[in-house]
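The complex appears here minus one protein chain, its other protein chains still in place.
Chain IDs A, B and C follow the sequence of writing; residue 1 opens each chain.
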Amino acid sequence: MQLSSVELKLLRRFRKIYTIIAFLVSLAMAAVLLLTVFNLPAFGKAGNPAENEVIGRYIGKGLEETGAVNIVAAVILDYRAFDTLGETLVLFSALVAVIMLLKDEPGVFTRRYRERSQFEPEKDQIFRSVAALLIPCLLVFSIYIIVNGHLSAGGGFAGGAILGATFILYNIAYGIEKARRFLNEKSFLRFITAALLFYCIAKGYSFFTGGNHLPSVIPLGLPGSIFSGGLILPLNITVGIVVACVVYGAFCLFNRGGL
Amino acid sequence: MALAHNIPFISIMITILAAVTSLLADKNRAARLCIGALTVVAFLSAILFAYLWQTGTSFTFSMGHFPAPWGNELQAGLFEALMALTFTVVMILSLVAGRERVVADIAPSRQGMYYLLCSLLTCSLLALIYTNDIFTAYVFVEINTLAACGIVAAKDTGETITATIRYLVMSLLGSGLILIAVSLLYAITGHLLMNDLLSSMTELAASGDYAMPCMVIMLFLAIGLAIKSALFPFHTWLPSAHGSATAASSAILSGIVLKGYIILLLKIFYRVFGLSFARDLRVADLLFVFGLLGMIMGSVFAVREKNLKHMLAYSSVAQVGYIFMGIGLSTDIGMVAACFHILAHAITKPLLFLAADGLMDVSGHSKNIFNMQGAARRNILAGIAFTIGALSMIGIPMFSGFVSKFYFVQGSFQNPDKMLVTLIVLALSTVLNAMYYLPVLVTLYLSNDEQSPHRHRQSANSRNYQSVMIIFILLNFILGMFYEPVIKALEQGLLMLGGAH
Amino acid sequence: MIFFEILLLVFLIVCAVAVALTRQLWQAIIIFMSYSLVMSVVWVFLQAPDLAVTEAAVGAGITSILFYLALKRINAMQEGKKGGKSK
Partner (left out) sequence: MEFHLFTNYVEIAAVILFSVGFTTLLFHQNLMKKIIGFNIMDTAIFLFLAAKGYIAGRMAPILVEGANDPALYINPVPSALVLTGIVVSVSVTAFALALVLRLYERYGTLHLDEILYLTRGEHD
């Protein structure tokens, strides 16, 4: 179906009006928000309202209470863990919706894959050897970031994204058939379900004991070492798995419409 | 600590676990898992409601080992428990009645995920109802958006996908406004937990500091949530999304998803700004005006509509207008009336959508009203259900819609400034409602046209569908006749929401 | 130091406006990628290394990959259509 010329003209005129309105709305919005910002507490000053007893406890007692050196990790995985549970569910629901929208029926998928596979750079030797060098480094790096989430910057989300990117690189370099050996559709769904279930049950346990004022029996470990921080380390690992799976799954679905 | 205090947390966890495990289940098992989990949650919510009704208190439940300002918290009172109960019951009934249509409309490979998204939707609605933390609310609003868009898009036609993208874009605008409002709120108070926000806000209201940011925050929160609950000028996405989705999705979206955001707005009014400060900020007046406009314009659009499902969707715009008008009245009875209307609409609109589905079923799946002549004679139960829903929406006594209108009128008496305009618009809107529901009813009951191709088609609805219809009709009667305890529960619940224990 | 920060912020705004105005989607996506990377540098300045790492990996990395893939698929569909027409 094509648009007729009259309608195109009308559309263009509308677009001009639209641009003007858009500009005005943008200006108005910026003006309101700028006025608000002028009235806000000063940037970078100590003693602003945001710096209160909540922060005092997070930093002053965070290590003692959660065993994590990285206070941000302590906040997202222990103090405000319900938010993070929600965040993981957002990822999960987005993945489910993307699978629902983009997954082709089995027959369509193989046909499309055959049509497209000749354009993939699978036979490229240079690319493969670079990938062979890069992939182990990336793997180690991503695992380092995930496992050290409670000790330094990073954590499950960043590390998981890098891990997912590593899978993607492997997939591009060696082709989907090899990638499928360790991550086909079934194992993918199982991985992600298991990780999420572990996450929910671990968090459910800590919510339940916390809500009923029961002590949690999980040891916090020696601060600063890898095995410390109670549940934070396993949670970071599961979050990493979930994020990596989601990233890789989204790649496959966008690229070919199937895992 | 009573065992019942765990119910909010357990309800949320059950729906999450149902959602996660149904990723591995096939479509039938996913459906059973979802409906089973919802039934458990509904049962638990009923227990919680009974418990709170007996004790007359509200309680908080800390999510984790850290008390109030450090960790997350859930809070439950009568209001929350009643809403959770209603939402889960409506969800179950819509899913059960819409089951056959889902099988017909949605590709088999997608049905499992459809029920998964329904579980997630319930989870996010429950979290929105119970949460005591404004950032958690934002995160669950996003889950709600994704899941709601997902259940619209599950029916894979061009119309639904276009509708979904419009829905998504508008929702994202709303989320953006909510998120920046939450950030501003954090910048001026340093809190995210509603109790602490309330005390900071009370201080700010007394000292007059940050008056301009407070105003902007309230405005952005109200507009953001109004976009998501389709208040009049921001309703453009609603008719296509609710009109094109499969029957169960339309029922769920119109009946409860829109209300989840309104409940969050109520919580912001009561528990973040405090009712008096929120009224001082004058945002309620804005909502009042938009609500009135919505009541009229929604009905005007509906009168012009020939597509039955789109008509019902526009009627939802009008009904959301009623709710916002009640909130905007700034009186206690107005607030109660708005909450009652949330319930009334939550049980009436799904009834209408599901009945419309049954009627379209016997008219060759045409959505056009003119093709449905005599449909109510071919599918008698759906016809009765549609009639009762329509009468309730018009506001005929004995049905739930009448009670809310009655209380809206009472609420307007308390506020002399807004009384006259409220009464006029209520009367006008009732007339308009009648103007589009009555012709439809007449068409539905017209004698079977000799030329009609669907003349001999008989209804073939399952027993599940029929029993759900009967339950919805009974609920409508019960809410319309024995409304006093509900009103009392809402009054007490709103007091609890405002901080009285 | 402040001068450098302001430079970065101005760069961000220029990027954002450029994304809104540019006609080519490819350009828009590449500009958006650099926008995300600069954003993560700004977060390093604001003493938020966690954010910087996450934004670099998730915001700049994953989002850009998704945009790239989507655009690639759209182009493939476009070509498929043109090919179909010429035949």
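One rule holds in what follows: contacts are C-beta pairs under 8 Å (C-beta built on N, C-alpha and C of every residue); 3 or more make two chains touch, one makes a residue touch a chain.
Just so you know, these numbers come straight off a predicted model, no measurement behind them.
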Using the contact definition given at the top, list the shown chains touched by the missing chain. A, B, C
Which of these touches the unseen chain: B:T164, B:N195, B:S229 or B:S316? B:T164
Among A:V6, A:A46, A:I126 or A:V217, which one is in touch with the chain left out? A:A46
In terms of residues, what is the contact footprint of the unshown chain on chain C? 5-6, 9-10, 12-13, 16-17, 19-20, 25, 28-29, 32, 35-36, 39, 42-43, 46-51, 54-55, 58-59, 62-63, 66-67, 70-71, 73-74, 77-78, 81
Chain A residues touching the omitted chain (full complex): 1, 3, 7, 11, 14-15, 18-19, 21-23, 25-27, 29-30, 33-34, 36-46, 48, 50-51, 54-56, 58-63, 69-72, 74-76, 80, 83-84, 86-87, 90-91, 93-95, 97-98, 101-102, 151-153, 155, 157, 223-224, 243, 246, 250, 253-254
What does the interface between chain B and the hidden chain look like in terms of residue numbers? 135, 139, 142, 145-146, 149-150, 153, 156-159, 161-162, 164-166, 168-169, 172-173, 176, 179-180, 183, 186-187, 192, 209, 306-307, 310, 366-368
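In this text, only the chains that are shown with their structure count from here on.
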Centroid from C-alpha atoms only, then distance chain A to chain B, rounded to Å. What do you get? 30
Determine the centre-to-centre distance between chain A and chain C, using the mean Cα coordinates as centres, and give it in whole Å. 17
Return the residues of chain A touching two or more other chains; collapse runs of consecutive numbers into ranges. none
Can you tell me which residues of chain B touch two or more of the remaining chains? none
Could you please specify the touching residues of chain A with respect to chain C in the complex? 70, 72-73, 116, 145, 153-155, 157-159, 161-162, 164-165, 168, 247, 250-251, 254-255
What does chain C use to touch chain A in their complex? 49-50, 52-54, 56-58, 61-62, 65-66, 69-70, 72-73, 76
List the residues on chain B that touch chain A in their complex, please. 1, 5-6, 9, 13, 16-17, 19-21, 23-24, 61-66, 69-72, 109-110, 113-114, 116-117, 120, 123-124, 127, 131, 133, 135-136, 139-140, 142-143, 146-147, 149-150, 153-154, 180, 184, 186-191, 200, 210, 212-213, 216
